[in-house]
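Excluded from the complex is one protein chain; the other protein chains are retained at their positions.
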Amino acid sequence: MVAEEIRLAAKSPSAAGVSRRELLLTTAITLIFSATSAWALDVKGSLPWPPNAGTPPTPVQPGPWVYFTAEEATAIEALVDRLIPPDPQTPGGKDAGCAVFIDRQLAGAYGKAEGLYMRGPFVDGTPQQGDQSPLTPAARYRQGLAALDKYCRATYAGKSFAELADNDKDKLLSGLEKGDVGLEGANARGFFELLLQNTQEGFFADPVYGGNRNMLAWKMIGYPGARYDYRDWVERHNEHYPLPPVSIGGRPDWVRKAG
Amino acid sequence: MARKLPATDVVIVGLGWTGAILAHELTASGLNVVAIERGPWRDTASDFPPAYAQDELRYHIRHDLFLRPAQVTMTFRNNVSQTALPIRSWGSFMPPNGVGGGGVHWNAETWRFQPSDFQLKTHLTQRYGEKFLPADMTIQDWGVSYDELEPCYDKFEYLCGTSGKAGNLKGQIQAGGNPFEGFRSREYPTPPQKQPYGPTLFAQAATEMGYKPFPQPSGNLSQAYTNPLGVTLGPCTYCGFCEWFGCGNYSKASPQTTILPVLVRRPNFEARTQCEVLKINLDKSGKRATGVTYIDSSGNEWEQPADLVLLCAFQLFNVHLLLLSGIGKPYDPGSGAGVIGRNYSYQVTSSVDAYFDDKIFNPFIASGAIGMCIDEFNGDNFDHGPHGFVGGGYLGAVQTNGRPLQSTRVPKGTPRWGLEWKQAVAKNYLRSYQAVTHGSCYSYRDAYCDLDPTYTDRFGRKLMRITFDFHENELKMSQYITDRLAEVVQKMGPRHFEKKPRAGHYDITVYQTTHTCGGAIMGTDPKSSALNRYLQSWDVPNLFVMGATAFPQNAGYNPTDTVGALAYWGADAIVNQYLKSPGPLVQA
Partner (left out) sequence: MTMRTLMSLAVAACTISAISARSAEDGQAYEKIERGRYLAVVGDCISCHTAPGGKPFAGGAALETPFGTLLGPNITPDVATGIGSWTEEDFWRTLHEGIGKNGKRLYPAMPYPAYTKVTREDASAIWAYLSTLEPVRNEVRANQLEFPFNLRRPATSTWDLINFRPSMFRPDPTKSETWNRGAYLVEGLGHCGTCHTPKNITGGDRDREALQGALLQDWYAPDVTPDLRTGIGSWSAEDIVRYLKTGANSFDIASGPMAEVVANSTSHMTDADLSAIATYLKDNAPRNATAVAALSAQDRRMVAGKAIYEDRCAPCHDASGMGIPSLFPRLANAPLVQSADPTSLIRVVLIGNRAGATAAAPTAPAMPPFGWNLSDQEIADVLTYVRNAWGNAALPVQAADVTKLRDRLQRNAGGGG
């Protein structure tokens, strides 16, 4: 019934401006949309804005592993601590929270390959064509860690990766990186690259995601973090920037000192 | 089965820069305009506030503001002998999504093309002879001249508030600006941004070598600015989160910060977001568009009839929709016939990484478009005769960011992990500098787009297939200008530097730039172009196609200023010519 009214009103010549009929018309359209579509948004008149608008990140909470099993977590902690080892100045990947970061990432949208094109057929191509695996990142970890464990126990007298000496760990990682070591039932190089990428993400990403604890990686390189105003510093050349880093969550100075 | 909606005067597909400009110009002339946008509404305070806009993982690594390949992607191959495979995760380029389009997450480098770029074929043939050009190169003239576009460039820059220094005011060369640029009718709307240490050193070195460095024109503003529409932008705070990110403090020119506040107030404008256009509908003759069919996020299909259809999506999707809608003859690389998909091109970028012991660059004090550049090696600003290639690019120290996942670089030979890597990162983060080249990419007979025979999107539509590789001309060009860049960098006094010219096959997995071009190009002949000089479809005169889709080949500059200028050029043609006498504006 609105449809008839709409059709009559719609084709008015509009050069003279908008008639009241057209206002009625747009109201009718809005109704059609609001009745049938939960998400599509019809914007006119003013910029949309609801209170509390936004999608801030949900901070990763400490606590039990969400995706990894206890055994997988032990291996991941050992792996990230060799990819980014501790040194006297800065903790390594494990204490930086890289394993927690990867665990939470795999449990979420990233681990599920949400948003990626996952339709077949899955055919290997040239390196320039990019990864064509049907596996999600979460599945690649499960597969890769199982295969790595099997390899370690077979090669190093029943020991898991975490139980190896640092030298052996590094040798094994180099082998994976170079393609010298193959893993049965997994793409060894692909797994290594994924692990290295995610470990560095955990090290340098905002602490809100579980890694880079206390912004230690940012402090290590002199990056001031989630700051948003350097106007006073653009033309101060060849000087160390003096202010401490800040994360999305804030920094210790936001909390008033006792006393 | 699509339900039919009341007709409107104009339907716009995509509400990015060009959609917003066209909507603004056409509503101002009294037309009723409906814009249909695949992605969500995006707003500064709601979607990228300065409380979490600066999240490298979310926006850069996880692509939060971009289209999801699951929605639609393309397939890719380097050449016709290969089987194209789908781009499963974005790499080489980042297709935008949502209101504001690429204008939300660009770096805001706001360059004009040169006068000779618009008559490229004629110009190069006259200077070097036809034989100088590679046989399979398919460059063309645009059908529009720089002089015609100059007022449109001006209009777009004054919309944006672009910060810069003119190098050529009405033919008079200006000290401190780019002496190679085409004439400007007036100075930039705002003065250049401040320059950090790296660009300052680069400019000193370049000056000593006899070059004429100038500040890069920037859409991140040096000061607050109120544009002719009455919309106010703030001053850039050099936060270093531009490309990949939305600007949290209204200081980067985008549809959000320049047009949308005014546009939404117009009673004859309406935007429908989260609605994906499936195809452009044609009448029985195939010569007239009757509107579009789209699907909303609940899966309902709608037909939106309109008298005029404006294709304003990102370059790749404009071409895809033309192919899916059966508009224009698809290009066939074998015969060279057909126009849709023809002359797909890209951009050729490279860098020189330098490592210093005694200099602190603070790379995080950045803006997507600060930097000092030289233009001696762009376009045809130098004699190509001795070099055996055509094209070029600008060279510069462009300090876009110091984000640690993207910009911690280590010298060649450093392991990629372990203690040595960690210590090298810590040592070099503040003390390394990357200078860049930004080069042209000309078009070739075997670089094109068509529909993929195998892969489909979630609605069962065929994906678009990109067939593309770099050609020898471009690789030679990149080598040459990277060598020139290295000479300047060397003069800055690094302990060590590494040249990284573009080399090898085009790789879809490595981010280079989102400057994809062509596929439905403008020109003077319907046999070799999809659009006439007013961006009007030769085949369907009530269809206009905006954006870099129309570039016959790509120049050595960032495309957005030209995309904006072409949008004003097209809008002017619609308002002042087409509406008075709807029909072809150029007789074929």
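Should a chain be cited, it is by its letter among A and B, assigned in written order, with residues numbered from 1 in that chain.
Throughout what follows, contacts are C-beta pairs under 8 Å (C-beta built on N, C-alpha and C of every residue); 3 or more make two chains touch, one makes a residue touch a chain.
Only a predicted model underlies this, so the values are computations on that prediction, with no experimental measurement involved.
Visitor: Of the residues B:Arg3, B:Arg265 or B:His387, I need the one that contacts the missing chain.
Guide: Residue touching the chain left out of view: B:Arg265.
Visitor: Spell out the interface residues on chain B facing the chain that's missing from view.
Guide: 28, 30, 43-46, 49-51, 224, 226, 229-235, 237, 239, 248-250, 261-262, 265-268
Visitor: Could you pull out which residues of chain A are in touch with the chain that's been left out?
Guide: 17-20, 23, 27, 30, 45-47, 49, 51-54, 56, 227-229, 232, 246, 248-251, 253-257, 259
Here is the rule we use: only the chains that are shown with their structure count from here on.
Visitor: What is the distance, in whole Å, between the centres of chain A and chain B, each centre taken as the mean of its C-alpha atoms?
Guide: Roughly 26 Å separates the two chain centres.
Visitor: Across the complex, what residues on chain B touch chain A?
Guide: Chain B reaches chain A through residues 5-9, 29-32, 40-41, 43, 45-47, 49-58, 61-63, 68-70, 73, 76-78, 82-89, 91, 194-197, 200, 235, 237-241, 248-249, 260-261, 264-265, 267-275, 296-298, 300, 359-360, 362, 364-365, 402, 404-405, 408, 416-419, 421-423, 425-426, 429-430, 454-456, 505-509.
Visitor: Please output the residues of chain A touching chain B within their complex, sorted ascending.
Guide: Interface residues on the chain A side: 6-7, 9-11, 14-18, 22-23, 25-26, 29, 32-33, 36-49, 53-57, 82-85, 87, 89-90, 110, 114-119, 121, 123, 125-132, 170, 173, 177, 196, 199-201, 204-206, 208-209, 217-218, 220-231, 233-235, 237-241, 248.
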